[in-house]
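Shown here: the complex without one of its protein chains, the others still in place.
Lettered A and B in written order, each chain numbered from 1.
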């Protein structure tokens, strides 16, 4: 019978970087006992976001961070800077990458490709604690 | 018992800007009587899109619009300009920001963070009427 589970994950970040959460998410999915369904990963912030990316080469993550800095630079002449120069760039990076992911679940696991990992991206310079809501519906 | 609701929201825009629809979406979710579930917000256009962003500081919205103009400028030398210089930039901004949002629902409300609002972004210069489909599954 169709059912659902919902949970909030707390993710500690150490400033501007990608934090892999694939293992935590997969473990939670497995724990629900739902074999086939739809997983939603949702970031409850406007200066951190989510992406699915290469989980093998470490340099990919560094390149992503530097690319985001280039696309939404601190010296962009932004009107909004209430919390410092990394404030508005963090919002823009979050708009670009997005805060929600929809991932089918099959055989009790997120149907990710071989090289895909789920990442929370911290866009602020200082460490933060971020909330990620996990929702799974299926049977 | 698991059930679903679907509805189309009509959103009036006044040219290139962000229109907050959080209240309308939350009111509809509450009206369905579904306490826990998955909300999907879907924009049926290719020159308008959706984002979740800061709902407090007004300047954030202006900065987002100016940043999108910079990333997809009208003088970008685009091949496609059937509907004027803001035509192709509108499509590109829509590709960048996306047209669908997946948001878990908990206690009868979208599980947004304190500072998160749901926005329709109008990318065309002239006012438009935009259709946003809301879908909710849960119980």
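Here is the rule we go by: a contact is a pair of C-beta atoms (placed from the backbone, for glycine too) under 8 Å apart; a residue touches a chain by one contact, two chains touch by 3 or more.
None of the values given here were measured: they were computed from a predicted structure.
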{"item": "Candidates B:21, B:38, B:57 or B:118 - the one touching the absent chain", "value": "B:38"}
{"item": "Which residue of A:15, A:31, A:84 or A:104 touches the chain not shown here", "value": "A:104"}
{"item": "Residues of chain B in contact with the chain not shown", "value": "2-4, 6, 38, 40, 42, 44-46, 71-72, 76, 78-80, 82, 88, 91-92, 94-96, 98-102, 131, 133-135, 137"}
{"item": "Where the unshown chain meets chain A, residue by residue", "value": "2, 36-38, 51-54, 57, 59-60, 62-64, 67, 71, 96-98, 101-104, 106, 111-113, 115-116, 137-139"}
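Just so we're on the same page, only the chains that are shown with their structure count from here on.
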{"item": "Length of the line joining the C-alpha centres of chain A and chain B, rounded to whole Å", "value": "19"}
